Each structure stands twice: as structure tokens, then as C-alpha cells.
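Yeah, one chain of the complex is gone here, protein chain that is, but the others are all in their spots.
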Amino acid sequence: MEMPAPNPEVLAKKARVVAQLQDVLPRSAVIFEESETRAYECDALTAYRCPPLAAVLPSSTQEVAAVLKVCHAEGVPVVPRGAGTSLAGGAMPTADSVILGVARMTEVLEADYANRTIRVQTGRTNLSVSGAVEEEGFFYAPDPSSQLACAIAGNIAMNSGGAHCLKYGVTTNNLMGVTMVTMEGEIVEIGGAYLDASGLDLLGVICGSEGQLGVVTEATLRILHKPEGARPVLMGFDSNEVAGECVSDIIKSGILPVAIEFMDRPCIRATEAFAGAGYPDCEALLIVEVEGSEEEIAAQLERILAIARTHNPVELRESRSADESARIWLGRKSAFGAMGQINDYMCLDGTIPVSQLPYVLRRIGELSKEYGLDVGNVFHAGDGNMHPLILFDANKPGDLEKCEAFGADILRLCVEVGGCLTGEHGVGIEKRDLMVDQYAPADLDIQMAVKDVFDPKWLLNPAKVFPLASSETRRMAVA
Amino acid sequence: MQTTFTDDQLKDPGIQRANDILRACVHCGFCTATCPTYQVLGDELDSPRGRIYQIKDMLENERVPDAKTVMHIDRCLSCLACMTTCPSGVHYMHLVDHAREYIENTYKRPFTDRALRWILAQILPYPMRFRWALIGAKIGRPFRFLMPDARLKAMLDMAPRSIPPVSRNDDPQSFAPVVTKKMRVALMTGCAQKALNTDINDATIRLLTRLGCEVVVAEGAGCCGALTHHMGKAKESHATAAKNIAAWCAEMDGAGLDGIVINTSGCGTTVKDYGHMFRNDPLAEDASRVSGLAMDVSEVLMKLDLPEGDAKHTVVAYHAACSLQHGQQIKTFPKELLKKAGFTVVEPADSHLCCGSAGTYNLMQPEISGQLKARKVRTLEAKNPDIIAAGNIGCMMQIGSATDVPIVHTVELLDWATGGPQPRALTEPGKKVPEIPILR
Partner (left out) sequence: MMRPKSEAELADMVAGATAALRIQGGGTRDIGAPVAGAVLSTGGLSGVSLYEPGALTLVAGAGTPVAEIEATLASEKQRLAFEPMDHRGLLGGDGVSTIGGVVAANVSGPRRIQVGACRDSLLGVRFVDGAGRALKNGGRVMKNVTGYDLVKLMAGSWGTLGVLSEVSLKVQAMPEAVGCVLVHGLSEVDAVSAMSAALGSPYDVSGAAHAPVGADGHPVTMIRIEGLEASVAYRAAKLTDVLSSFGGEVSVERDPDRVAAGWTWVRDVAVMHNTVGDVWRFSVKPSEASGVVANLRAAQPDLVVLYDWGGGLVWVKMPEGVDARQVDFHGHATLVRGSEATRKSLAVFQPEPAPLAALSNGLRAQFDPRGILNPGLMG
């Protein structure tokens, strides 16, 4: 992956920059020795790595502002980082950048049950936001697979989704307000515990901007009362096509499951070997979950099962207890770990129109043979958000490059059938150079024009999202 | 994750194992979420993922670690919460144990560090020396303000107010079952535990014999080696472990054993790992026989027929020791047993988080340990328990030092509920006396 050459001036003044950072932060919050910065050289995408100039761990919005003022004045790029769980390399540094981690900012500032909102510092993990309101019966709906570890800051940056967003929406649909620090170090409040924007929807464009417009330090999030119960049903089919049709029929029927998850045969087999969840050995498997009271669940499942039966399933397993539900979900939740047991993997994230599922899965199968790399598919079928996992051997020279080429082909295929490059992981570094396959130059230009407004010096999260060639004139203009 | 070990490096079985572990890690970061030090410090370098990265860098480049790297590895509690969390099955324990040994062999610590570690290694595994040290500490406590090092202060603070006399039950011997014999087990009487608290072994022996066990204290068995093992002092830890292996194998090959019972879960984790520790040693086979028979006392009790007790309306907050819940993946047995005995069992929030005791950790890292202790005590007390129960002496000392809720070993409550004496801790001065339930 091509990266811009680090700014030699910045590299040369490392000591001065570090000293200034130490002036505004506690000692333990400034990390600059080489043996230490290395641990910050990548996030959950390890294929691309580069140790930063330094890493800082502020504990408050004021400290974040102080750091940004220093970096802005010195012209040092800043890479914001939540929990470092990005699969797209969203928090990967450059050699001349300072990593700004919000991991120390984990406080719950206010839980307001009457208005159904919670205000948190953004270093707090997604799951612990729900944890903070659990005793009162509430939860925070967006549930990315990494919800145990991922931070709200990263969720906002990437507009993260999750298995249950079919019903509850993704981050942007559950985000009401933020405190953000601009690259200049100015603290701004956008939105709050009320709905919609008064003027332009700045919150809407900040969410999903991959940390390139500002550093979000606090967020007001919508919380909901937990449903009375939830129960999944597991369905096995003897072809991907049939499973795809079943998904479409369920959606059309008017029942809104909270999740429809899809696994294909390679993934089912890997998962069975690793977690032993008792899945049937079939071509395609769906997990459909519905919520409500016992009676409501029964009524919904009855409809869903009736639809499923019209597609001749090889297996229909309705959960009848918490234990059985956990077993049905066990395999799905261990899928990534299971694939990781076989080999290194690259996890893609393209979204396609649901109607294209069978065709795209068939093409992925063909490409898999051409490239000689195995691939397993596990994904959120209700919304067409695919997660092909391409297996490769990181220790085998050339394998990563082959995997990248295969991945790019799959993503281009997603765009070709009317979908997009990424449904919930973000562009980051990983899909940066594929942006031209989805957007025309002018479409990218207008997005970059937004960055010009928020970050005129182009210092925030450099070299991400936009192909280097597309952003070159802008970067050169301020260099 | 990609690794860059050379073929030559991979000939070393230790590196081979490290490579396998590192290759399984996908750097997803899930482990950070349940790591106590990351919760406290919020720095990638003080998380399992960060430590794995530092270890990888150190081993691949055969680098002599610098002070910072050593600091971050030293800060690891070895609570192994990360292993419970890891979706990819990364064996962090073996990796960090290997790294600790590597550091011990290549890095020269500052003098005070070396001295402290030497002293601990010379005292803790030896009950008599430890007993004298505790008495010394008790005398020395008024002079704690003279101590130049927070760690020395922590050591003084750790010494209990009362030091029990030696229990003759801990001498090598055999206790006959009270009812028809169901199994013959060896009890590991431990080292530090029996200097600090003799009630736990006494209660274990009473309880097991009452439920049909012949309980043997094997001649020659002693410290499990965990304390030195976690300092990276492989020679010392292997030496003590070898003695245990010999002692228990003699029993196995003699009258036979159905189990080796361990009531200090920190030791249990290590004894269950003997097979791995000695895998490249002539003792390999015996070591894995021992590991195969090792059981936490709660595991043995699940195989026996603990009588069902009447509801006692006594609220017991169960503190899950990390070595039990993460190291040995025993999560439900102690709670099930306590419930069966008639206690009302509650659990603190974030029960997966370590209390900060972690072997010698509370002595070596008093600051982080103190924060974890305060957090644990806060979450336990929030449940308003009458009693706190735990399955590990280290946790009991740690938590007990910061709360006036009495803390006892799980077996003491089970022994009490099945006819044994009331645990001494329930009437200890300075503790809240719980309303005493009517017991059989």
C-alpha cells in the first residue's frame, strides 16, 4: 500500500513536538520511544504497519484540544484512535503523525432515562455503554461484532453497524450529539439530547468521516428499552440461491426480524470444527432472530418458519430456551475466530442489493478457484452487508498480494451489481485506492471539499479514504 | 499475524511454541476490553495485544528488552482474562511465561528490583521462612514510614494482624474417610497459604473426608512453583515442581490416586500446566500424569454428593479468582456448590476483572494493584453481602485488607454448612459480624 513520504521537517523536530506534548499532558500520556510506539503501528488490520512519531493518551476534552493545538501549530498530522479494532486500518499511523488515543476517556457523563439518552466520553467501549444502563432495562442498539472492545469514538468515525441494525439502524441513526475538537483545537458542540439539526446536518457528515474532520470526545446516544425477549431460529438450505430467496421473502412478508445472518459452507465447516455449535452440514445457513414477548415471538416465528418451509430447508431449528439460543449464536459469533484457526484472513465488507446475493456468492466461488485462495462467507443478509473472509498465509511471500487482488475483485463486483465497497468497516487505508471504482472524480472532489472546510491543512488522519492521486493537489497545496 | 522468525530460531522449541501462539493472534483487540491493566491505564502497551506485540518484537529480533518493555510485561497480572475473551484461542499464558523467562535471562534489572525479587523467591515458597517474615513484618509495621520503596511498604501492609500457629494437619499423613470411601485424593497443602491461614486446609480435609474421600498429604510435596515461575525464574520453579511430581507419582504408583486436590486456585493453574512446563524434559510423562489428575477442590466436590442445605438467607458474594475462572475455566462450580448448601449467592459487576492480588503482584505493583483492589471491593460491597467467598488465598488477603465484610474460602462455608465449625473469619475483630444463620 503506497503511503506518502513522511514530512522530513516533522521527523526532524520530533523532540520539540514531544516536549510540547509533555507540557500539556501528564508524563505517562506521551509515548515516544521506539520500543513503545511500535505497538501503535497498526490496528486490527495488520497487513499495513508504520510506527507513529508519538502516541498520546489524553484524559479530557481539554487535553485533546491542547494536543491538537500543538500539532496544528507545528503542522504535525494526527491520527485519532479509539480502541484500535478497525479492520480497515482506520487508525494506522504515518511515520510523521501523532496517534491520539481516547482509551483513557471512558466516563459515563449522564444517563437520562426519561429522555432515553446517554452521554459518554467516546473512549468507552460500545458494550459498556449498554452495560451502564442495563440495570434500568435499557441498551444501546448498534452492535458491531467487536462491540466488546471497540470504542464509541471509532463507531462514530466509521458509522459502525452490527447484526441487529436491520431493525435499529447503524451508529448515525442512534447518534444525537457530539462534542468535537477541530484540528485547530477548538471545542464545538453539535446536536444534543434533541432530534434533528437546526441547520445543515453537520452531525450526519461527521459520523462516518473516519476521524478526518475532527476528534469526537463526547457523544449523546439514543438508548432504548430492551425487548422482553429474543429468540433465533436456525435454517439450513442446500443452496445459496434458495437461502437468498428465503431472506428476500421474509423481508417482503412485513415481519422485521432484528437480525438475519448468513453463513456459507466453508464457514459452517470451519465453525463446526472450532466451536462445535452443532450446525447442520449444508450449503447455506440462516440465523433469523425476532424480539418481543413470548407470544409475539411465537407469532413471528410461526410466520417465518412457514416462509422457510416453502423453500425446502434441510434443517429448521427453533430455539426453545436461552441455552439453545446461545448455541445457535455460538457458531456465528465464533466464525471469525474459527477462520483464524485455519489461516490468516482478510475480512471484506462490501454491501450488495439482497437480490444479487446468489450471483455474487457464485462469482466469489469462481474467483476463489482462479486465485487459489479459500474464502468463507458470513454476513448480515438482511441488509446485504457481506463479510467474505479470504484465507491466506501471511508468512508465505506473495500470498498477501494475491489476497489483496482477490479482495479488490470482490469489492469491484459488489459495486458492479449496485452495491458499495464497505457497509460498516469504513474505507480506511484498505479500500482507499478502490474509491475510484465507486465514485467519479467529481464525486470524490466534493467529499474532499468537505474536508477542506473542517481541516484545511489536511492534517487529520492522513492518507486514508481518498486515493493519494485524488488528494494530491490538495495535500501539496498545504504542504 | 505474520511473524518473521528464521528457520534457525524456530529450531528452539520455546520459539516454536511462541511462533504458533503469535500466528494464531489476529490482533483484533478483543482482549483489551477485559484486561485489568488496560482498564486502569488505557495504554495499548499495557494490554494483552500490546504485550503480545512487544514480546513478538523482542523474540523475533532477539532483542535485549529495554526498561520500558520490561515494565509493561511486569505490569501483566497473568490473570488470563484475555484468554477467556480471545476468540482465536491464543495461548497468552504460555507466551508471557516464555517472555518472562527470556527477560529474566537477558535483562539486568536495577539492584533494588533484583534484591526484592530474590527475597520474595527465597521466602514465599517456604512456609517456615514466610512465617518468620510475617512475624518480622508485624514487628516492623510501625516503622513503615521509613521504607523508601512503595513495594516494601506494601509488603509490610500485607502481613496479617494475626499469624496462625502451624497446623499439624499439613504434615504428611493420611486422613480416613468418615463414610464409605469413594475416592483417594492427595491434598496439596501449598506454601504461603498454610503460613497465612491454616483453616482452609483443615476445612478441606474435614469436608472431603465427610463426603467419602481418603485424603493424603504426600511426603515431599510443597510449593507448586507458581510464584517463581511468574517471575521468570524457571530453574527455581522447575525444581520445586519436580519435587511435587515425584511426591505425587509415588502416591499414584503406590496406593493410587483418584485426584490431586488443590484449594489455592493460583497453584491449580500451575500444576495443571506441569505437562507443558516439562514437555521437553525427561519428567514429561510424569508431569502430564500429575496435570491430568490435578483438580480444584470445587471440581472434586462436584463429583461427590454434597448434601443439599436449607435456605439460610445468608448472602454470599462470590469472588471469582482469576486463576479459577480464567486459568482453569472453572466458573460455575463454586457458585453451584454454595447454592446447593443453601447460601444466597451474588456476584459483583465486572466479575471477570482481577482484584489485583495475582501472586506477588500486589507486592511488586502496589499502585495498579491498589486501584484494582478498590474497584473490586466497591463492586463487591455494592451487593451488600454478609460474607465474601473466594477460592484463592491471595484474593482473600487482598480483598480482606480493604473491607470489613468477612471473607472466607468457599470450602470453609461448605464445611460449615455440612457440620463443620463456623469459619473463624466470621467473628474476627474489626469485621462486621454477619447475622449467624442456623446451621445443622
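The first chain written gets the first letter, and so on, giving A and B; residue counts start at 1 in each chain.
One rule holds for everything that comes next: contacts are C-beta pairs under 8 Å (C-beta built on N, C-alpha and C of every residue); 3 or more make two chains touch, one makes a residue touch a chain.
Treat the numbers as computed from the prediction; the structure is a model and nothing was measured.
Of the chains displayed, those contacted by the omitted chain across the entire assembly are A. When the missing chain is restored to the complex, the residue among A:L57, A:M158 or A:L361 that touches it is A:M158. Taking the complete complex into account, A:E189 is the one of A:E189, A:D281 or A:E416 that touches the chain left out.
Of the listed positions A:Q22, A:S60 or A:S355, the one in contact with the omitted chain in the full complex is A:S355.
Only one of A:S28, A:N115 or A:T310 touches the chain withheld from this view, namely A:N115.
In the full complex, subunit A makes contact with the omitted chain through residues 112-116, 137-138, 158-159, 161, 165-166, 169-170, 172-173, 182, 186, 188-190, 192-205, 207-209, 225-228, 248-249, 251-256, 292-293, 295-296, 299-300, 303, 351-355, 380, 383-385, 418-427, 431, 435, 438-440, 442-444, 446-447, 449-454, 465.
To be clear about the criterion, only the chains that are shown with their structure count from here on.
In terms of their C-alpha centroids, the spacing between subunit A and subunit B amounts to 38 Å. Remark: subunit B residues 1-3, 23-24, 26-34, 38, 41-45, 49-50, 53-54, 57, 65-66, 68-69, 72, 85-89 touch subunit A in the complex.
The part of subunit A that touches subunit B in the complex is made up of residues 28, 31, 33, 35-36, 38-40, 42-44, 46, 55, 57, 83-85, 101, 103-104, 106, 123, 125, 127, 146, 148-150, 274, 333-334, 336-337, 340-341, 344-345, 394-395.
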